[in-house]
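Missing here is one protein chain; the remaining ones are kept as they sit in the complex.
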Amino acid sequence: MNYVIVIEYLAVIVSAIYGVLLASRKGMDVMGVFAVSFAVAFGGGTLRDLFLDRTPLFWIGNPHYPMIVLGIAIFSGFLVRYISRIRPLLVFPDALGMALFTLTGTAYAMDAETGFFVAALLGVITGTFGGVLGDVICNEVPSLFIPSPLNATCSFAGAWVYLGMTQLEILHPFALVSGIAVIVLFRLAAVRWNWCFPAVREPAAPVDP
Amino acid sequence: MNYVIVIEYLAVIVSAIYGVLLASRKGMDVMGVFAVSFAVAFGGGTLRDLFLDRTPLFWIGNPHYPMIVLGIAIFSGFLVRYISRIRPLLVFPDALGMALFTLTGTAYAMDAETGFFVAALLGVITGTFGGVLGDVICNEVPSLFIPSPLNATCSFAGAWVYLGMTQLEILHPFALVSGIAVIVLFRLAAVRWNWCFPAVREPAAPVDP
Partner (left out) sequence: MNYVIVIEYLAVIVSAIYGVLLASRKGMDVMGVFAVSFAVAFGGGTLRDLFLDRTPLFWIGNPHYPMIVLGIAIFSGFLVRYISRIRPLLVFPDALGMALFTLTGTAYAMDAETGFFVAALLGVITGTFGGVLGDVICNEVPSLFIPSPLNATCSFAGAWVYLGMTQLEILHPFALVSGIAVIVLFRLAAVRWNWCFPAVREPAAPVDP
């Protein structure tokens, strides 16, 4: 499982940076930035650990994670000045964080001997919940739930790629990297070419605000 | 506990259908519909299992549940076309789902040897949390919390009916069905005749939106 921990480190860092960019656009102070980064970086993995009854929680068992997030939040003033010029890139840490966390969720679920379907589902929850939580705290409607470029679908696809490759007894790190690559590329393509599912049905006439 | 599992199956199906109707009115795509159905169907039971430290979570231990919800979401396009004509009936799956989940929450809490009061409370949480979560995701103010037809109160009453009947050593399935019937009928009556509690106090003059 060593590779999974490397991936988790990366996922925490990338998600925290995404959280900083999200929060700073809302005029938050350093404590708000820390809270949003914390929620984005640890929300998905915390749900995963609670759902699978893993103890201690990954960020309690590894205190470096919250320290890293605190460090990123403290230096967010500098970060934001340089990173915000490249605003369009916000989509990349988002996609990468989702991909990395999806794979940790799927891998830990298989460790806990859930079936494939539940493992893929836990991957999606781990991968997307942090971003949803960040949106909710920042008072934005979670883009996950309205017709918008594919998101959870990419995560789901990558989880199945990983699961399939482990069944074919392909080397574990290679299966992990393939799953991540599928998610990131699928997500970037979906954003680039605006791949969406249609609405199941036209919304009721006077749409609620 | 066999009867409780039958009830849980029904609760998941009915709640997922309620979730589909809720989400489709907001113009969501199939993934959004799945997410809302998932939240409505599993939100209450997941909190129950986490609070009572039951492992594995009911939808992880029984992967048929999420598969059923996925199936309902995939065919929601068809479902919505036919069911939406009978819009007023939205209140019925809502009431039934609440009733069924309330009883599973109360029954599992008694299994875990909590007292009666906490068991009834866990029934209410299990029964109402899914609906609240669905409302929150769909960006509606949870009707549970503002003066509106009685809701959690019906759930609470039914939980006590069930607890009382089990104490009187009435047959378990009969106690379950009685509790469910009390909740559904009480809730439908409350909606029909608009039974509300008054506000504790007039809201402050310029009411927040």
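Odds and ends about this structure:
Labels A and B are assigned to the chains in the order they are written; within every chain, residues are numbered from 1.
By definition in this document, contacts are C-beta pairs under 8 Å (C-beta built on N, C-alpha and C of every residue); 3 or more make two chains touch, one makes a residue touch a chain.
All of these numbers come straight from a predicted model, not from anything done at the bench.
Shown as candidates are B:62, B:153 or B:178; the residue that touches the absent chain is B:153. Of the candidate positions B:51, B:162 or B:186, contact with the unshown chain belongs to B:51.
Touch with the chain omitted from the figure is made, among A:36, A:95 or A:191, by A:36.
Residue A:80 is the one among A:10, A:80 or A:196 that touches the chain not shown. Residues of chain A in touch with the missing chain: 20, 23-33, 35-36, 46, 50, 53, 55-57, 59-60, 63, 66-67, 76-77, 80-81, 84, 137, 139-140. Interface residues of chain B with the unshown chain, by the touch rule above, are 50-53, 112, 114-115, 117-118, 121-122, 141-142, 144-147, 150-153, 196-204, 207-208.
We adopt the following convention: only the chains that are shown with their structure count from here on.
For this pair, chain A with chain B, the centres built from the Cα atoms lie 29 Å apart.
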